[in-house]
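This is the structure I have questions about; it appears just below.
On to chain A.
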Amino acid sequence: MSINNNSEFKPKIVAFCCNWCSYAGADLAGSSRLTYPADVKIIRVPCSCRVNPMFILRAFEKGADGVILCGCHPGDCHYTSGNFYARRRMTLLFSMLDYIGVENGRTRVEWVSAAEGVKFSATMNSFVEKIYSLGKNVRLEDLRCKN
Partner candidate 1 sequence: MQELITRAKELLADGTVARVLGWKAGDLEYNPQPAFFTNEKELEEFVYNGFCGANLSKYMIEASKLEGKTLICLKPCDSYSFQQLMKEHRIDREKAYIIGVGCKGKLDIDRIKANGLKGVTGVTGAELTDDCEELCVTTLYGDKKIPYADGMLERCSVCKGKEHMICDEQIGESKDTKTGERFAKVAAVEEMSSAEKFAFFQKELSKCIRCNACRNVCPACSCRKCVFDSTKFDSAQKANVDSFEEKMFHIIRAFHVAGRCTDCGECSRVCPQGIPLHLFNRKFIKDINELYGEYQAGADIEAKAPLTSYVFEDVEPSVVAERSKS
Partner candidate 2 sequence: MKSEKKQAEKIKEISGVNPLKCMKCGKCSATCPSFAEMDIKPHQFVSYVQNEEIEELTKSVSLWKCLSCFACVERCPRDVKPGKIIDAVRQLVEREKDGDYLSPNEIPELLDPEIPQQLLVSAFRRYRR
């Protein structure tokens, strides 16, 4: 029964990346062979402003241990202003998650340009490290399993 208890913690991490900057930054990290843990799975969205808080909560509901949103740097949005809206929405959402007791390290927003493969890789490494230090998303999982 308890064999699996010792199994290593493998976090599930969802990264939403905007098509124009961060997704391209992730591609650059790839073509530059800058590694980061395989726990990170990227979902391509046209712009950081496409990310609905529902998506983030859904990820947590389904068992994600961390969710990170990457977009163009403020002022560089392909759609001029998308990331400004995303910034306000995510600030409020993260604040709310923190308020209800979800560890604030489990959510993050980073601005990564198409030229910043190095930053993309470094960001993912540090985010995954943070998730490892927080461990499994027990608080939300407890709730999930209670039924």
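How were these picked? Simply put, all candidates are chains of the complex that A comes from, given by their letters.
One rule holds in what follows: a residue touches a chain if its C-beta (ideal position, glycine included) is under 8 Å from a C-beta of that chain, and two chains touch if they have at least 3 such contacts; residues count from 1.
Nothing here was measured: the structure is a model prediction, and the numbers come from that model.
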item	value
In-complex contact of chain A, chosen from 1 or 2	1
Residues on chain A engaged by candidate 1 in the complex (per definition of touch)	52-54, 57-58, 60-61, 74-75, 81, 84-85, 87-105, 107-109, 139-140, 143-144, 146-147
